[in-house]
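These notes are about the structure you will find just below.
As you look at this complex, bear in mind that one protein chain is not there, while each of the others sits in place.
Lettered A and B in written order, each chain numbered from 1.
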Amino acid sequence: MKLGSFLLKRLLLSIFVIFGLSIVIFIIARVVPGDPARMALGPRAPEEVVQRLRQEMYLDKPLPEQYFYWIRGVLSGDFGRSLVTKRAVSEDIKEYLPATMELAIFAGILMVIFAVLLGTIAARYKDTWVDSLIRTLSYFGVAIPAFVAAIIFMLLFGYYWPILPVLGRLSSGIIPPTRITGLLTFDSLIQGNFVAFWDAFKHLILPSVALSLGALFQETRITRSSMVDNMRKDFLSAERGYGIPERVIMFKYLLKPSLIPTVSIMGLDFASLFANAFLVEMIFNWPGISRYGISAMMHKDLSVISAVIIVFGVIFVVVNIIVDIIVAFLDPRVRLSTSRGI
Amino acid sequence: MRNSNQPNNSIATNLVRPKSIFWLNLGKNWYKFSRNTLSIIGLVIVAGIIISAIFAPWITPYPEHAGPFVDFDNTGQPPSLQHLFGTDNIGRDIFSRVIFAFRGALIMAVLVLAIAVPPGVLLGLIAGYLQNTWIDAVIMRITDIFLSVPPLILALAIATMLKPTLMNAMIAVTVMWWPWYTRLVYGMASSIRNEYFVIAADLTGASKFYILLREILPNCLSPVFTKMALDVGWVILIGASLSFVGLGEQPPIPALGQMVSDGARYMPTFWWMTIFPALAIVLAILGFNLLGDGIRDMLETGVE
Partner (left out) sequence: MKTKENILLNIKDLHVWYRVYGGYLKVLNGVHLMVREGERVGLVGEAGCGKTTTMKSILQILPPGDFYIPRGQIFYKGQDVLKMSFEELQRLRSREIAMIFQDPTAALNPVFTIGNQIGDVIKYSATFEENVHKEKIKTQSIKALKEVYLPDPERMCINYPFQLSGGMRQRVCIAMAISSPRNLILADEPGTSLDVTIQAQIHRLLNELVEKRNTAIILITHSLGVAREMTDRIYVMYAGTIVETATPEILFKNPVHPYTKGLLASVPKISGGGITKGIPGKLPSYLNPPSGCRFRLRCKHEKPICSEKLPKLSEIEKDHSVACYLSER
């Protein structure tokens, strides 16, 4: 089936890309000046200990061999040890990734719902005050970087109107749910722990809004312009001319073709949320993988850096594949015309 | 005879329009640009930022505050007539520092784009024209690899590996910027190369080089210019994010993100230390976004 072969090609390509990424990361990590073994043990460790660690870390072997050992470890889940937390990196990732994931998912939901909603409304009421309002809001929303939004939220909701919590994922004194997925809202919900759920939810609001703001409004604009473009197309006039009611035209015949370019962008934006979360995580004291990765970069914690980048790469690739599936689902030309090499 | 009722959304109507015609049609282009008041606002903002950055030493009230300067008597002053944005924790005038910070931001943006765009565009042209050959595959896969890493992360990774200076931050951002242009141009080039006039040029014996530069490139340029205008805003954003975490310009040279992060500590009482640099960032991004949209309206719409 053509869809299947299309997906298979994409999958293989993605695997290739991830491998390429790992090579690039590896090379950059090794190119950096500094001795990883020495850095791990500190300046006062005796030389023999450092030498032994160097051997353990295969630092004396040629580069391709080092890469091989590293990849082998990565594929079996061993990313090495963090210089900062002194734990296995995989442990750290297991702890921090769900936090960022929760944040990203929440932000992603906000993005999609509001972008489509606002974009459609703006297109429907094009050139009226509603449209102008949404467009002006969009211009500002896009121009506010996540960390600026985060700081403003801190100021407003942390000090002036403390109606929403601004720090961490859970207030002290709330019993967290037993960890199943690591997503606090999800876990507490399925365990019936509504107190924890509500608390975790409240903690999620501000960071997700700050994180999603820029992308949300960018997507609003794209949705709107895609709809406006399609509104001019002949098939819309034709459908209107046949007497099809306006709301059917709007929500069926206009929406579907307009969503196609938007979906790709949404996918990209969603994948970027994971990485761009670090500023928001820092400001809201959110224990996520983004913040973890950035602090690793500050401390030149190479194993962590490489691991985090690989994780982000994988997430990016997975999200892209999902987006491709959705686009193929929406646009029959993609699905059915692979023979033409479009 | 050409049916003027046909929709003008195909590339065909914008094809082969040499750059000189832009200036000949300046009046019309200006009309298209100025249709939208927002574009004019963007132009004004951008012009304001550029001019104030260029003439910073002469127009700011306290130019020396952008360098090593302390005045412990005047720390933490709220906004007033003498200090429009107030003073920071060691007594420096925030307004002057913001203007000087724009300098670094603009220089970085200009240099990053100047270095990243030409190779990116060139690679996209080559890959697009030689579509479905191994060259295309190689170029685009490399591009994909760079694109698969979220830009900020890559920039940070590189910037931290090197010493924290403006130059290194710029290198980091440049390295992750070019793939976007490659992708953009690739899409356009690969569809344009199938247009008849390109095939015709090829048949009449034009060298591939000539075709690339004279036939395909001019038709790809409009979105590239639009993107460049918009990108200045984004580079400023990334630069601010980098300096927020301490990379980029080092103190005492002012940088917008760094000023935000420094001032965050003194919130909420001394809110002006954070808010004004933050607003400055927003203003810059806003201005370039509006300008970029106006440029897009000007260059890319077909005749109604």
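By definition in this document, a residue touches a chain if its C-beta (ideal position, glycine included) is under 8 Å from a C-beta of that chain, and two chains touch if they have at least 3 such contacts.
All values derive from a computational prediction rather than experimental measurement.
Colleague: For the chain left out of this view, which of A:R10, A:R54, A:K126 or A:H299 touches it?
Modeller: A:K126
Colleague: Which of these touches the unseen chain: A:K94, A:K202, A:K233 or A:H299?
Modeller: Answer from the full complex: A:K233 touches the omitted chain.
Colleague: By the contact definition given up top, give the residues of chain A that touch the hidden chain.
Modeller: Touch with the absent chain occurs at residues 126, 231-235, 237-245, 248, 252-253, 256-257, 260, 330-333, 336-337.
Everything that follows uses one rule, which is that only the chains that are shown with their structure count from here on.
Colleague: What whole-number Å value describes the gap between the mean CA coordinates of chain A and chain B?
Modeller: Here chain A and chain B have centroids separated by 23 Å.
Colleague: Under the touch definition given earlier, write down the residues of chain B that touch chain A in their complex.
Modeller: Per the touch definition, chain B meets chain A at residues 7, 9, 38, 132, 141-142, 144-145, 148-154, 156-158, 160-161, 233, 237, 240-241, 244-246, 257, 260, 264, 267-268, 271, 274-275, 278, 281-283, 285-286, 289-290.
Colleague: Can you check the complex and tell me which residues of chain A touch chain B?
Modeller: 13, 16-18, 20-21, 24-25, 28, 31-32, 139-140, 142-145, 147-148, 151-152, 154-155, 158-160, 229, 232-234, 271-272, 274-276, 278-279, 282-283, 293-294, 297-298, 300, 305, 308-309, 312-313, 316-317, 320, 341
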